[in-house]
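What follows is subunit A.
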Amino acid sequence: MHEVRFSGFGGQGIVRCALITGKALSMYDDKFATMTQSFGPEARGGACSSQLVVSESRILYPYVTLPGVLIALSQDSYTTYEPKLKDGGVLIYEADLVTPKEDDGRVQMYPAPVTRFAEELGNRLFANLVTLGCFSAITKIVTPEAMKKALPGLVPDRFLEVNKKAFDKGYAYGLESLEKKPLVTGDAQ
Partner candidate 1 sequence: MRKTAADPKGVLEGSHFLDGDHAIAEGALAAGCRFFAGYPITPSTETAERFAERCPAAGGMFIQMEDEIASIAALVGGAWGGQKVMTVTSGPGLSLMMENLGLAVMTETPMVIADVQRAGPSTGLPTLPAQQDMMQIRWGSHGDYRIIALCPDSPQECFDLTVEAFNLSETYRVPVFIMADETVGHMHEKVVIPPAGEIGVVERNWYEGPKADYRPYQFTGKDVAPMVKAGDGYRFHITGLTHDERGYPHLTVDQNEKVVTHLIEKIDSNADKIIQLDESEVDGADVVVVSYGITSRIVSRAVQLAREAGIKTGSMRLITIWPFAEKRIEELAGKVKAIVVPEINYGQMVREVERSAAGRCKVVSVPHCGGAVHDPEVILDAIKEASK
Partner candidate 2 sequence: MSIEVNIDKFRAESPMTDFLRMERMPHIWCPGCGIGTVVNSFAEAVKKSGMDMDKLAVISGIGCTGRVAGYVNFDSIHTTHGRAIPVATGLKLANPEMKVVVVSGDGDLTGIGGNHFIHAARRNMDIMVICVNNFTYGMTGGQVTPTTPQTANASTTPYGNYEYPFSLPFLADACGATYVARWTSLHARNITKSIREALNHKGFSFIEVIAPCTTLYQRRNRLGDGLDALEYYKEEAGVEKDVDTREVGIDFQGDIVMGRFVNQEKPTYEEAVNERYANVLGDDYQLYGMSKPEREEKAKREAEERAKVQALMEDEEAQMMAEDMGVDEEGL
């Protein structure tokens, strides 16, 4: 069982991240996934988030309670959700947009300059796919094959190839980060 939270500000494709991952897991990785998102007043401006519960069997309780993985693409979302990340959990954050507090070892921190990578590919809108690449490489919750299969229908056809490239870029960066800082697994995530 994994609980994952994607967070950032509106327009960063946060909901799309969870949709792609949930689809990949439930349709191509043979897992069960439930995705919820915050609608409502808190979804306007400020921190925006979407959540995934991933399991080998049917998910009953649909919400994340204490996520083992947090993706934070904005300072606001980092500030809001970092304290709610499990001890020993994985934090993947936007290296250029988030200034984290000093690493006290409570969680495993992985910075990733996803927006910069996306801009190198031509548009910062691809940042979410870069993020997903990092996420897939670092946590291994979802396979890269499944993620790529999940893209059609969730990204515009004309951007399919560049989105795959963005994913690969993030994936490669994620693997590099892992080499530098191996993940301590356990039931943390």
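Simple rule for what comes next: a residue touches a chain if its C-beta (ideal position, glycine included) is under 8 Å from a C-beta of that chain, and two chains touch if they have at least 3 such contacts; residues count from 1.
On how the list was made: all candidates are chains of the complex that A comes from, given by their letters.
In this text the structure is predicted, and so the values were computed from the model without any measurement.
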Touching subunit A in this complex is which of 1 or 2? 1
Using the touch definition from the top, list the residues of subunit A that touch candidate 1 in their complex. 18-19, 22-23, 26-27, 32-37, 39-41, 43, 59-63, 150
